[in-house]
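Below is one structure. I have some questions about it.
Only one protein chain is missing from this complex, and each of the others stays in its spot.
Entry: subunit A
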C-alpha cells in the first residue's frame, strides 16, 4: 500500500451461535483504511457491514463472538487487547456513530451530561471544563445556541440535531478513526446532505480517518476515497472510488451500479440484481454470489474464489480475474455504453 494506513482488518471472522448453528455474519473480511481518508463499506442489508464495524470496537454481544482474524490499529492488533485496554480506545482513538439518532442517546440524561462523559473518562475533564468543551463541540457540529442545548434532553431535539450531538460526542476526544454506521439513513434528504458535508469538513479539519458504512452508492460517490463492497460476510471488491465507479470488476458491484438511478436514464431502465441474498443456512459452497451471477460457471458453483490483487490498490474476489477462469475468456462484466441513454 502506497500510503500510511491507520487500520488494517485481516481475515476478520465474527459468528453468531444460535441453537447450535454458527451464523458467519462476518466471514473473512479484509480491508485497509488509509490515514486521513474515508473508506466506504457498501452492500445489501445483512451483508455484515454493521457487525464488521462493531467488531472493530469489540462491541459484539453474546451470542456473537469474534472467532478469528486481526484488527491492526496503528500496528497493534486490537484483538489482543483486554477489556480495559479496549475501553481506553473506545470513544478516544476510535469512535463510532450509529444509524438511529432517535434511540442512540440516553433519554434520561442531558446532552451535556452525555457529552461530558467521554471527556471525563478519557481526558479527566471535570464538570466545568467538560461543559465548556461540550459547548465548543456542539458549536463545531453546527448546533445553534449550543450553550442552551447543554441542559436539554434528547427528546427536545430533532433527529438531525441528535445525530449532530452523536457526532459531537464521537469527536469529543479527537479520534483518529471514526466509524459511521449509516449515519444518515434515518434522516431526510436535506439533513442527510448536511450531515455528510459536516463529516467531510471535520475530516479535513482534524485529518481524521473515516469508515463510512452505507448501502447507498450515492453516499459513497460523495464522501469516500476507497470502497469495500461486501456480500454475504465477505469483501468481494476493494478499490479507490474512481476505479470502482469507472471500472467495477465484480459482477455484484456491477449489479449494484446498474441498480443505481441516474439522471440520464428513465427509472424503468434500472436493473435490480435478480434473486435474493441467500439465507445463512443455505449459503452456497462456491462463490456466494453464484446463484445470482449472470456469468456463473461450474467452477463458481464449486469453489470459493479468494480476494486477489488485480491492480495497485485493487482487489476482487471473482474467478473471472484468475487463470483458472473456465468461462468466456472475453467476458465483459461491465459495459459502460449499456448505461448511456438509449434514444
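Keep in mind that, in the parts below, a residue touches a chain if its C-beta (ideal position, glycine included) is under 8 Å from a C-beta of that chain, and two chains touch if they have at least 3 such contacts; residues count from 1.
The criterion applied here is as follows: contacts and distances are computed from a predicted model.
A.B. asks: Choose one: "Nitrogenase/oxidoreductase, component 1", "Peptide/nickel transport system permease protein", "Succinate dehydrogenase / fumarate reductase iron-sulfur subunit" or "Tryptophan synthase beta chain". The correct choice is the protein name in UniProt for the chain not shown.
C.D. replies: When "Nitrogenase/oxidoreductase, component 1", "Peptide/nickel transport system permease protein", "Succinate dehydrogenase / fumarate reductase iron-sulfur subunit" or "Tryptophan synthase beta chain" are compared with UniProt, the left-out chain turns out to be "Peptide/nickel transport system permease protein".
A.B. asks: Check each of A:49, A:122, A:164 or A:288 against the chain that is not shown and name the one that touches it.
C.D. replies: Touches the omitted chain: A:122.
A.B. asks: Taking the entire complex into account, which one of A:91, A:130 or A:305 touches the absent chain?
C.D. replies: Among A:91, A:130 or A:305, only A:91 touches the chain that is not shown.
A.B. asks: Any idea which of A:7, A:42, A:57 or A:307 touches the chain not displayed?
C.D. replies: A:57
A.B. asks: For the chain that got dropped from the picture, name the residues of subunit A it touches.
C.D. replies: Answer for subunit A: residues 57, 59, 83, 87-92, 95-96, 98, 100, 103-109, 117-118, 121-122, 153, 155, 166, 169 touch the chain left out.
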